[in-house]
Structures are given as structure tokens and as C-alpha cells.
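Note that one protein chain of the assembly has been removed; the remaining protein chains are unaltered in position.
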Amino acid sequence: MKPSFLKKYGLHAILLPAALLWIGPLLWILVTSVKTRVEVFDASSGLFPQNFIWDNYPAAMSVAPFGTYMMNSFLVTGGILVCQIVTISLAAYAFARLTFPFKNLIFSLFLLQIMFPIYAIFLTNFLTVRELGLMNSLPAMIVPFVASGYGTFMLRQAFRQVPTELSDAAKLDGCGHLSTLWHVYLPLVRPTLIAFAIISIVTHWNDYMWPLLVTNSESVRTLPIGLGLLAKSDSGADWTRLMAATVIVISPLLLLFVIFQRRFVDSFMHAGLK
Amino acid sequence: MTSTKLPISRRHFLQVGAGAITAAGMLGTTPLFASGTDVVKLQFMYPVGVSGDINRIVTGMINNFNASHEKVQVEPIYAGSYDNTEQKVMTSLGVGETPATWLPINSALQTFLGMDALADVTAMAKADDIYQDFLPGFLSICESEEKLYGLPFQCSTPVLYYNKDLFAKAGINKAPDTWTELMETAKALTIRNGADVSQWGLTFGGGWHDWIFESFVRQNALVPWQKDKVMFDAPEAIDALEFWVKMVKEGVMPSASTWQGSANDFMAGRTAMLYHSTGSLANLRKSSPFEVGVAFMPKNKTYGATIGGGPILMAKNQPDAHLQASWTFARWMTNTQNQTHWCKETGYIAARKSSWEGEELKAFANEVPAAKVALDQAAYAGAFLQVPGYHKVREYLKSALDRTLAGEIDPTSALKDATKQSNREIERLMRRRA
Partner (left out) sequence: MFVLKNFLMRFPFQNATKESLVAFAMLLPSLIFLTAFTYWPILRSLYFSFHDVMLGSDKIFFLGWENYERVLTDSLFWKSFRNTAFYTLITIPLAIVCALLLAVALDTKIRGVALYRSAFFYPVMIPSVAAGMVWVFLYAPGYGPINGMMDALGLPKLEWLYSSEWALPAIMVMSIWKYSGYFMLILLAALQLVPRDLYEAAKLDGVSTWHQLVHITVPLISPTIYFVVIIGILHSYQIFDYVFVMTQGGPADSTNVLTLYIYQNAFQYQDIGFASTVANMLLVFIGILIALIAATLGRRVHYLGR
């Protein structure tokens, strides 16, 4: 065996088993979603179903208007993300690159948002949203999340990793703060922005309790509420349909991830920065 | 909902500051009902307790109701699990925007009464056939001090499920009927390989095992609570827990389980008998690769069962016309034909005698004998833990049961502790109310 062989495949030897272990639950979700209800618990029927039963998918979709729910999920997560990107890039730039009084104190105040348990603020936010006249509307699910201490922190750390020489150069070229942020910082931290975007999308895509509390009509509700119809049951889970619904709910996310993770490879920094 | 905004300004809100709940409560005592021309608009908040299809059935029923009632329009609002529904209703109560009707678990009756949220519908019920036609056990879940606050809509009890294949394999041909038989049957059905148990004789649905425990206490001829105290330390209750401990010590029953996990265990043949809700019947029947038997929970001094599921309650804080409309709606949802239909579609037990006397349910009971078992057992059933602060009391009781079964503490001390803690909590709430 040549040493290069080991180098080439050694990593796979570790990663492959780990990946398989990680993928196990997904495999189980997929397989269960095409089984009959009896097969799920029949040990003698083996891991894979006799026939692939696709009926679970339409059956899962039929418990709620999933089309509307999916549209609303897109609007809500998209709305949150767009607002967040604006608020966090401005704030993170200020924290990373500007000097101003009470900087540390204000920064800790931003972190308060992540530190305080969410169930302790539900009640007050419910009142506020109602007071703003937003009950039972899409904005009710967006406004509490427009500012993100989390995103600000994450982006601040990334900005601080950017060598100061770059922004100094931009300043010499006559760029103001906003255009330095736009032309220098944001492009450089694109991987972090994408990572944040993915995390933000995933978090709000799957949010259940808050949307349930502030919405009443099916026309404004989101996917996890549909999932809740199958999962929050007192009778033992409706396994096959729950798993089918799970596949439906995560597919757009998975697709998004597969597309965007490419952006990590050969990113700007790798090639360009010396 | 948009038509139901309170006339309260941001400035006012901020002035009231931290007491905003108070503010909303004071300003918003007129609940928010669209006062359109003649049509009364009502909201109905409900949980989905059994499976996703129930959502479709409920909305279908409400569409029918709306189509057949010109003057009343009901908006169905799915509100999650029982817990979620309770939270949503209470949050709305806090701001004076209570829905007109909702469907909680029956244990919450005293909680809502404590909040002065429920309309007394005794008079309307007396003018109707309610007291004659509803099964008394089921009707009792909406009653407190002889007053009626709602109509039973979806009722369930625990029952004993058993795996007929495993019974046949062990040469047993009938379900146990007494605690002694339960123990013997469980012993005969337990299979171990050395220290490993590959098949349990019996499993209780964890997470709701306090509900099942109350059934055992009822089988000792005691209801372990009154509307202002619990008696978990009564000899009947201690005896029931000692029986559980004995089954764990004999190694025929696991000392703990989870609600979902125990149902899975049964369907996978890991346990031969299972105490679970009647609401699980459809799921267990459809998903088990063997024939599922259903039987009464075995008796000790008597048969006994605890009712889960809930009634449709009506808000006190609404104008007469709306209350009348709410009653019309609740009455319609629980009429003979709808209860029949509901029972067949979902597995919940129809609460009206006339439903069971009808041809449709008679035929259904012949086809699915299990449904009949649940009905017959209902004759011995009563409400579940209707005390103030029932959530916390349940926690205390569950913790006591878990610790006892894990062998950390003896039954008597555990139940004495739980009783003391629970009664202290109930007293605290009663004091607060007064």
C-alpha cells in the first residue's frame, strides 16, 4: 500500500462510518414514510417495506392545507431573514469596527436576547403583538425576531477576523462606513452570512409554539402546526404519516442546504486573499 | 379577529406598564364579538388529541353547522394539544378576548371555574333532554356542586389492550378480570433471557400513568380527590401502589415507560398487555401486526375507570345572545347523530344513550366489540382529578409513583408526601381565589 493511498482514503475511513451513523435516523424516517402502518412494528418484515407505499404522503397532506402553510412558512422565514440581515450587519459592524461609549455594556444587552428563556417572554410579547394590532397575521410571527443578538454576535466575530488593512485601504479610497461594510466586509464574510442564513431559516421554519399562540386562521398558519396535528397526539404517534409530513417539511430546507453549501468551497478568501 | 381589537392605545398601555394584563382585563371586559347585523360569530378552540384526521372531521362538522344555522357562524381554531389549547384559552382570558367555546381536558374544570370563566348552563340543560340522555358518568365531568358548565364531547378512559397472538402462544384464552388474575397472566406472559426481558407481561402508558393510577384507586372503591383536596395517602391508594410495586418486583412490568414508547412497545410485541387510552384504539388496531384484544381494566373491589378527554365549555363573559348561540353550537355538536358519527370516526365514546340505542352504533359495536367494551366500562367511570391546580398535583403524584417504582422510597411515604404537597398547593390557590 502506497502512503498516498492512506492519505487519500484515510479520511474516508473515519468519515464514512460516522456519516452512516448520523444518517441512520434519516434513513428510518424515509423508510417509515413509505411503509404500511403494520410494517413499522412488525420485526419480521425487515427494514425495508414489501412495497413502497406512497399513500402516506397525500394522507399526511390531507390533514391540513399544507400548500398554504408552506407558502406562509416561506414568507415568514424569508421576512425574518431579510430584516435580520439588515439589522445585524449594521450592528455587528458598529461593534467590530467602531469606537463608542458603553460599547461593552450595549453588547451584553444584545446578548440578553439569547440568554433570557423564551417562555418567560411569551406572555408580554403576546400582549405587545396584540397591542400593535398584528394578531393572527404573518407579521405577528416576524416582528419579535427582527433583531438578533445571536446574528450580531456571530457577524461581529467574523468581522473581527477580517484584517484591518483591508478596511483601511477602503477608507483611503474614500469609502464611508456604509460602503466599506457593503463592499469590503459583507463580501468577505459571505460564508458566515450564509451559515447564519441557514441557521435562521432552520430555526424559524420549525418554530411551533409562538405561531400557535398568535395565529388562529388556517390562512396564516405555518408548516409546523400541520406537523403538530400528526405529532401532538395522545394516542401513540401516527408514525407513517408523521414521517411523511416530516419529509415534506424538511425537503425544501435540505435542498436549500445542498445548493448553498457549495458556496463554502472555493470561496473568495481561499483563492484571492494573500 | 381583526374586527375584535380593543380600543386601547399604546400610550395607555405603557402607562399601565407592568400591569398590562390588568389593564386589558379592565378595559376589555366586554368580550370581543363581531356585532354584525344579526349573525353571531363565535370562536371554538379545540385540540387534536388522537390523530390528524380529527382536524378534518371537526372542521367538517363545523362547516355543516354553519351551513345549517343562518344566525350563528362558528370559527374553528385548532389550538395544538390539550395543554396548548388550555394555554391559548388562558392567554386570551388574560386579555379579555376569550373564545366563546373551547374544548379542554376535563381536569381543567376547577381551574377555569377558579378563573370565573365558565357560564352556568344548568337551566338550559334542564329545559332540554341533557340530564335524561347523557350517560351520567360522562355528564359528571362538566359538573361541579350540581351545576353544569358544558357538554361532554370527546370522552375516553384507559382500557386493557392485549396481544391475542401472545395470549394464544402462552395458552391463555381470556383477558384477566381481577387484579390477582392480572398478576398471574402477566407472569405467564413475561419472557426473560437471563437478566434481559424480551417480553413484558404488562406496561402502563407512562406520562399518563397518574391517570391510570386513579383508575386503580377507583377499583379499590375510592375517588382519591374532592374539589378542594386530594387523598392519595388513603389506604385504598396505598394498596393500589403496593400492587404496582409488587408487579415491578416480580419483574412482570417495567418500572417506567413513556406514552409514545409504551404504545410502540405493544405494537412491536415487546409487551403482551398495555394500559392505554381508548383513544388509541384505532391506531393500535391499524398498526399492530396481530389481533388486538380490548378488555375492562381488571377489578379489585369493583371495576373503575377515569375519564380523560373533555367537554365543550362555554364562556361566562359574553352577552346573552352569544351564550345562547354557544349553547346551540355545543348542543348541536353533541346531538345524537353527531355523537354517533364522532364515535365511529374517532374511537371516542359517544356520550349519549340515544346514540348507542341507534341502529348505526349497534351495528358498529357488533363489528368492533372493543367499542362496546369502552362503553360498558364507562358505567364505572368518573372525572379525572378535578382539583384546582391539577397540573401541579399531577406532577407531585407522578413523581411519587416514579420514585416508588424505581425503589427509591416506599409507597406510604411517597403518597403521604404527594398528598401533603398537593393539598398545600390547592390551599394556596383557594386562598388566592378568595
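Should a chain be cited, it is by its letter among A and B, assigned in written order, with residues numbered from 1 in that chain.
By our rule, contacts are C-beta pairs under 8 Å (C-beta built on N, C-alpha and C of every residue); 3 or more make two chains touch, one makes a residue touch a chain.
Everything numeric here is computed off the predicted structure, so don't read it as measured data.
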Touching the absent chain in the whole complex: find that residue among A:Y57, A:F74, A:W182 or A:Y208.
A:Y208
Among B:S198, B:Q226, B:T302 or B:Q337, which residue is in touch with the absent chain?
B:S198
If you put the missing chain back, which residues of chain B would it touch?
17-22, 24-26, 83, 86-87, 89-91, 93-94, 111, 115, 117, 196-199, 206-207, 254-258, 260-261, 264-265, 268, 270, 389, 391-392, 395, 398-399, 402-403, 406, 408, 432
Which chain A residues would touch the chain omitted from the figure, given the whole complex?
11-12, 14-15, 18-19, 22-26, 28-29, 43, 86-88, 90-91, 93-94, 96-106, 109-125, 128, 143-150, 152-154, 157-164, 177, 188-189, 191-192, 194-195, 198-199, 202, 205-206, 208, 224, 227-228, 231-232, 237, 239, 242-243, 245-246, 249-250, 253-254, 257-258, 261-262, 264-265, 267, 269-270, 273-274
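The rule is short, and it goes like this: only the chains that are shown with their structure count from here on.
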Suppose each chain is reduced to the average of its Cα coordinates; what separation in Å results between chain A and chain B?
36
Would you tell me which residues of chain A are touching chain B in their complex?
37-45, 60, 62-64, 123-124, 126-127, 130-131, 133, 135-136, 209, 212-213, 216-217, 225, 228-230, 232-239, 241
Where on chain B is chain A touching in the complex?
1-2, 5, 8, 10, 13, 20-21, 24, 43, 47-53, 55-56, 75, 77-82, 84, 87-88, 91, 94-95, 97, 208, 259-260, 262-264, 267-269, 276-277, 279-280, 282-284, 286-289, 308
